[in-house]
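The complex appears here minus one protein chain, its other protein chains still in place.
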Amino acid sequence: MTVHGGVGQSIKRKEDARFVRGKGNYVDDVKLPGMLYLDIVRSPYAHARIRSINIEKALKVPGVLAVIRGKDLEAANLAWMPTLMSDKQMVLPVERVMYQSQEVAAVVADSRYAAADGVVAVEVDYEPLPVVVDPMKALEPGAPILRPDRKEQTNRIWHWEVGDREGTDKALKESDVVVKENLYIPRIHVSSIETCGCVASFDAMGKLTVWMTTQAPHAIRTVFALVAGLPEQKIRIISPDIGGGFGGKVPVYPGYVLAVVAALKTGHPVKWIEDRSENIQADSFARDYHISAEIGATRDGKLTALRVKTIADHGYTDAAANPSKFPAGLFHIVTGSYPFEKAHVEVDGVYTNKPPGGIAYRCSFRVTEAAFTIERIVDSLARKLGMDPAEFRMKNFIPPEAFPFKSALGWEYDSGNYQGALRKAMDIVDYDALRKEQAEKRKRGELMGIGISSFTEIVGAGPSHTFDILGLKMFDSCEIRIHPTGKAIARFGTKSQGQGHETTYAQILAEELGISSEDIAIEEGDTDTAPYGLGTYASRSTPTAGAAASIAARKIRDKAQKIAAHLLEVSPDDLEWKDHKFQVKGVPDKAKTMAEIAFAAYTNHPPGMEAGLEAVDYYDPPNLTYPFGSYICVVDIDKETGEVKIRRFVAVDDCGTIINPMIVEGQIHGGLTMGLAPALLEEIHYDENGNMLGGSFMDYLLPTAVETPKWETAKTTTPSPHHPIGAKGVGESATVGAPAAIVNAVVDALAHLGVTHIDIPITPWKVWKILHEKRAA
Amino acid sequence: MIPPRFEYFAPSSIDEAVQILDRFGGEAKVLAGGQSLLPVMKLRLAEPRALVDINRIPDLAHIREDAKSLRIGATTRTNDLNDSELIHARYPILSDAAYEIADPLVRNMGTVGGNVSHGDPANDLPACMLALGAHFVVRSPTGTRTIPAKEFYQDTFVTALESNELLLEIQIPKARPGQGNAYVKLEKRIGDFPIVGVAANLVLTTKGTIESAGLALTAVGPTALKATEAERHLVGKAPEDDAFQRAAELAQEITSPVSDLRGPAEYKRAMVRVLALRALHRASARAHGGA
Amino acid sequence: MHFEGTFTVRASSTRVWSFFLSPQEFSSAIDDPHTIEVVDADHFRGTIKAGVAFIRGTFTWSATVKERVPPERAQMAVHGSGMGSAFDIVATLSVSESAGLTTVKWAADVQMSGTIATTGARLLQGTTEKKTNAFFENARKMLEVA
Partner (left out) sequence: MVLTEMTSAGDEETGPFMNVHVTVNGAPRSATVETRTLLVHFLRENLSLTGTHIGCDTTNCGACTILLDGKAVKSCTILAVQADGRELRTVEGLETDGKLHPIQEGFIEEHGLQCGFCTPGMMMCSVALLQKNPHPTEEQIRRAISGNLCRCTGYVNIVKAIQHAANKMAGPSGGGRP
């Protein structure tokens, strides 16, 4: 017997009822009596000394009530705030601006319009300073030191390495074949369609409530308490409906802090909503990794060793959102789906005059950078060996029987069947027929390419022995209350930004508790009511909070079993949980449903037992989870214009046990599109003066329905052995896996011309230039 | 992003509109579709003292053909070109262009007059107008005059339109038998500003040679460019690849593209040739009765 | 952005040199509506309504004479801000006279920052170049007439 809305069912989403009616409640929809608006003056310079800020004219603008400057904050020790990586970031500058569009002052007014007028009227006198745009130049001797406040007088923020350096060097030296590629993964921006913002309000008792676009409300509360010195019980963070996050709503931006300061200063609620230009130009970026990778193999095509060196451009401060112990995130998953004997990775973080960041872009802490690197260079190696890229992967994959598998860089992969996923993708796309077609087309001078990416992800951070953010361990939580009538409410430490938690968490609970998912309300995002958790990013909700849901439900079942035994007048040991109810072993019609048990918990609970039916679990995962997949992309190239068209894209994903197939497929569609975006379209450019070029949707081009192909999806299922229901997480897999498949396809189309790599985004003119030069040659 | 303050006028007649424009002496801006103007104002890169909304003036939105011309009213929405059977059947160059201007929602507001007179070298319709030999009928407080498209585009955002003049109508020579035309453009992504666009218009004699030719280019100079030498080369030739190749080369020669987020200059120049060939071949096919 | 040019006028080098160092004179070669105020011999400031067609805004500007070697060389730095943007220009002048004709070699390094550079990159280079050229062409004509 199945329970309605249990695990594995494609039930429709609960949250849709309000969204399709336009009744979602996003931050900008919050309207409080007497609310004021805050708008921000931003620097035109990427690096400059502030000589003066004149606010006289701004204060005369009708409706403007106050202007906040760095020196005003300095007096309250709020001019700087710590970043999640224990660096420091300006809320407002006192002395220097460090990137174009940095916050310089904040204007508070009685309307959005007046605040914008006030911003224009603030006069700032700057003295331009030398700008450092290129991270390589930042490391050269004599480069201006961007952060003289640090003890180390260098633009190198940190150096981090892992693996066996000498062993790797030796193994590469001894390899029959070694391939090296320099891969630049450019700076991009998550650009959720809702920008960031907040409404900050103090009540008469001095309690601060902030409605905020945040993926991690609890952590934000603690950060606010530590930074502003407010007592934590007097801070309430509410993350209402969030219009997409993708990592961009993890950090604390200066605007949030300014709104709180302004609310304190004026005694009114204050709303700050950034516009799209501010969002792209000032909020955290993703990627910006300059990677050099070398890979070795024996002559017969067996992988030997991998060496990766990377320069990471972090802007003027390290405001990445990574677990504390990992300044380069989980980049050392870079050995991917292959059993290297030896590997070594080193990363140098560098300061430049650019906005800070280093957040994910729908991925788990630099996993995309890693998957792209390995899947790109494996392709190059296969080509050098004269082997088909599919055959080469099949030959080298970690075999299914090797799991749990310890990688050369120290991770323990939980489960996998890489051959199975690739085989399935090849069958769906009819790989052999495509290769035949390609050979024929090549004879006719037509360009088509087939690209494979067989990625392994690492998500669900993470086990407390290794994972924390600012010391906060990366557990997550679920609290369940079963009401007397057998309905339930459950609250979580995570926060959905579109992933459908209200539906999928209810499905886990329905399965565990035998209550229809329709009868289970799910709440997240209010720190006054939800249990503490680290939030939703890095595909961690299902592996952590989803697991907490199972464990908390099982705690409830333990108590329910005793109540059922009491009601049935048997020993608890005589009962079994079967068909979503407790029944006397071997006597199916002697049973109690959860509804009956819940009623008894409040009306007829056993003597000596506490009344009620509630449980909470803070789940500390024993390991991370390792979703994987194999993608095959087919492209056609216009020889004259260099335009790349994706003809087909087949994605076979394995995320372990699937809670809601419909939602999983939706997540993969979205993830694939955010994989296509950086592969073909998105890139943030700077000119030599540090101006971000094209900092709006006029120039920063997100894929539309026209460029996006009709994704073809399929699955294999290899449950995680350590997750209570075997689920692994899926929100980001496709973003991680897709870029390499697309680039591999384009390179494959041009390989006969000697092309081994093209940096993303692959624009028509990059392809044209290659074709043009080859034709000319 | 919030626009600055301005006075707003919604005149109900052409005369009233041009009087207001005249009164503000260059400090007023005509608001037609607003799809280019309002974003610039929201960025506070333009701060006109007054906006003159011409959408309430009757009969400025029309598409009709008379004995001599196709006449398109200034506030005709770009999408109306798409929806017009007349345009599809007889002036496909305009539906080619209109189909890919910005996006369908912008095209519901954006006007043909605005696209034509904004003076942005990346707008698509100016090249079409140059290729078709259009004339623009404009009104000022002192009267009406007609400006040929080839004299209209002076520099980036600078046109022959005086600050007290209002564009009323675009007049395009009536389509003739043996005429075919096409607009071809290359974009980084749909809805983006073009990398390059090429408009081609051919009229063939009954013997099948080219009687007259129009060829014009988008986004490769300070304004849309009329490729006069290329046009001249085509006249009298057979509408075939040889002639088109040379015309495409001649078109390349008049360009001065800049390197930007939409590609390096050398790419744009190369694409002028590729697109010119495609546009000419398509125009020729249409002149021969093809689609 | 770097622009440079050379022109020759029928005027003495002293005349030419002093034209470019005189705020009243050089400012008359600026097409866009502007004001100018002399702070001292080496410092001027004012406002300018600059732009192209309707894309136009008011900038406050200040100029500093960095080098004056009459009647041969001069260098001036101009800084302006407005429209969410800033501009910084370093203009260098080199003047030489021969047989009643004066040759002027000029160079201007122009740096745009902020909104205009960010959103207007598509049109910036051409416009700036035209304005710079127009200024020196106006100056040439004025010197020629004078």
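Here are a few things to note about the model shown:
Letters are used for the chains, namely A, B and C, taken in the order the chains are written, and counting of residues starts over at 1 for each.
Keep this in mind: contacts are C-beta pairs under 8 Å (C-beta built on N, C-alpha and C of every residue); 3 or more make two chains touch, one makes a residue touch a chain.
Since the structure is predicted, the reported quantities are computational estimates derived from the model, not experimental observations.
For the chain that does not appear, the touching partners among the shown chains are A, B. From the options A:39, A:87, A:103 or A:194, the residue with contact to the chain not on display is A:194.
Within the complete assembly, A:246 is the residue of A:224, A:246, A:285 or A:537 that touches the hidden chain. Contact with the omitted chain, checked across A:663, A:714 or A:762, is made by A:663. Residue-wise, the contact with the chain that is not shown comes from A:66, picked out of A:3, A:46, A:66 or A:635.
Not every partner is drawn; the one left out touches chain B at residues 1-8, 10, 31, 34-35, 38-39, 42, 51, 53, 55, 102-106, 108-109, 190-191. Taking the complete complex into account, residues 12-13, 15-24, 26, 28-29, 31, 55, 59-69, 72, 75-76, 78, 112-114, 190-195, 241-244, 246, 261, 264-266, 275-277, 497-500, 662-663, 665-674, 696-698, 702, 704-706, 708, 710-711 of chain A touch the chain not shown.
We take it that only the chains that are shown with their structure count from here on.
Distance between chain A and chain C, defined via averaged C-alpha coordinates, is recorded as 49 Å.
Computed centre separation for the pair chain A/chain B is 44 angstrom, with centres defined by C-alpha atoms. Averaging C-alpha coordinates per chain places the centre of chain B 35 Å away from that of chain C. Among all residues of chain C, those that touch two or more other chains are 84, 115, 119, 121. For chain A, residues that reach two or more other chains under the stated contact definition are 120, 277, 693-694, 698-699. The part of chain C that touches chain B in the complex is made up of residues 51-57, 83-84, 115-116, 119-123, 125-127, 130. Of all residues in chain B, only 1-2, 4-5, 39, 43-44, 103, 186, 188-193, 195, 261, 263-264, 267, 270-271, 274 touch chain A in the complex they form. Against chain C, in their complex, chain B makes its touches with residues 29, 37, 40, 43-48, 119, 122, 155-158, 193, 222, 258, 260-262.
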